[in-house]
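Presenting chain A:
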Amino acid sequence: MSATAPSRQLILDRISAATQDAAKDAAGRAAAYAALPRGYARRGLLNKEERVELMIERLREYDAEVVESLPTELPAAIEARLATSGRRKFVVPTGVPAEWGAFGFDWKLDHGLITAEVEQAEGVVTAATCGIADSGTIVLHHTAAEGRRILTLLPDWHLCILLASQVVETLPEYFDRCKQPPALVTWISGPSATADIEMTRIKGVHGPRFLHVILVRDESSAETYRSAAHTELRPEKSGSARIR
Partner candidate 1 sequence: MSLSAASHAELDPRLAAPFPKAVLPVLRNPQLRKNVAHAIDVIQAKRGKLVAEKRDWQELRTAASAIRAHALENLGAYLEQFEERCTAAGGTVHWAADAEEARKIILDLLRQQQATEVIKIKTMTSAEIQLNPCLQAAGVDVFETDLAEIILQLGDLEPSHIVVPALHVNRSQVREIFARRMGLKNLSDDPKELTNAARAFLRQKFLSIPTAISGANFLIAETGSVAVVESEGNGRMCLTLPRTMITLAGIEKVLPRFQDMEVMLQLLARSATGERMNPYTSLWTGVTEGDGPQSFHVVLLDNGRSSILGKEKQRQTLKCIRCAACMNTCPVYRQTGGHAYGSVYPGPIGAILTPQLMQMKHAQSLPFASSLCGACYEVCPVKINIPEVLLELRSQVVDQERKQAGRIFDPMYLGLRIANLIFAGAWRFHAAQWFGRMGLKLWTRKDGWIHSLPGVGGKWTQTRDLRGLPDQTFHQWWAKRAAQSRQEGK
Partner candidate 2 sequence: MHTSLFITCYNDTLYPETGRAVVCLLERLGVEVQFQPKQTCCGQMHANTGFRGEAFSQAKRFVRLYQDADTVVIPSSSCVAMMRDQYPGLIEELGNDELRKQYEALMPRVFELSEFLIDKLGVEDVGAYFPHRVAYHASCHGVRALHLGERPYRLLAKVRGLEVAPLANVDRCCGFGGTFSVKNAEVSSAMLAVKLQDVIATGAEYCTALDNSCLMHLGGAMHRQYAGMKTIHLAQILASTEEAPAEVTL
């Protein structure tokens, strides 16, 4: 960094000269920031049932396959999904509950898996942090139950377990739920796509081409599975086994 120290000062001096209207100090800046107009909608208008249905509808618009499940039926629902996938080899974040898996499949927990091992997997199963119904977006904070970013990137098939209690309607509502900004976030709104060739939308360029979601109808806030919204800023090292 010291190699560019002269440029750093040069640029900051130029900026300073160019922004005579800058706030004089941090307090002034914070006050100006707080006074910015925010007349946009924070909250959605839908009730919980409608919200979840919108989430499912938007996911399906992106060709994600969605099934619903009660909390007690979740392991069976997962097994059914895995069985119909036609795939056998799965990688799994270490923080995923034990009841969610194995079932006789090739089930590798991510205890420091090397890239080649992840590359050979046919699918991945994870939890999520949040679902944003308006855009059908699944949010991952890459906690122990969601896994390192490579896990939801290399395999072609991703099964995501999303709790109804994790679903909000609007993007601002997701941000309101973040107690503090996360270090890593991936917002997923359907499988990857391109429209670069004559604006024809083609699904699945890089990243999983097949996204499956199990929407768990958990009704109470006393969750069976801890919502990842409560995790800390820096996720756990993936090497340690954790049931969260």
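The candidates came about this way: all candidates are chains of the complex that A comes from, given by their letters.
By definition in this document, a contact is a pair of C-beta atoms (placed from the backbone, for glycine too) under 8 Å apart; a residue touches a chain by one contact, two chains touch by 3 or more; residues count from 1.
This structure is a prediction, so every number in the text was calculated from the model and none was measured.
Trainee: Pick from 1 or 2: which one touches chain A in this complex?
Mentor: That would be candidate 1, which touches chain A.
Trainee: What does chain A use to touch candidate 1 in their complex?
Mentor: 1, 3-4, 7-8, 10-12, 14-19, 21-23, 26, 29, 32-33, 36-41, 58, 62, 112, 115, 119, 132, 134-137, 142, 148-150, 153, 171-172, 174-175, 178, 181-200, 202, 204-207, 234-235, 237-239
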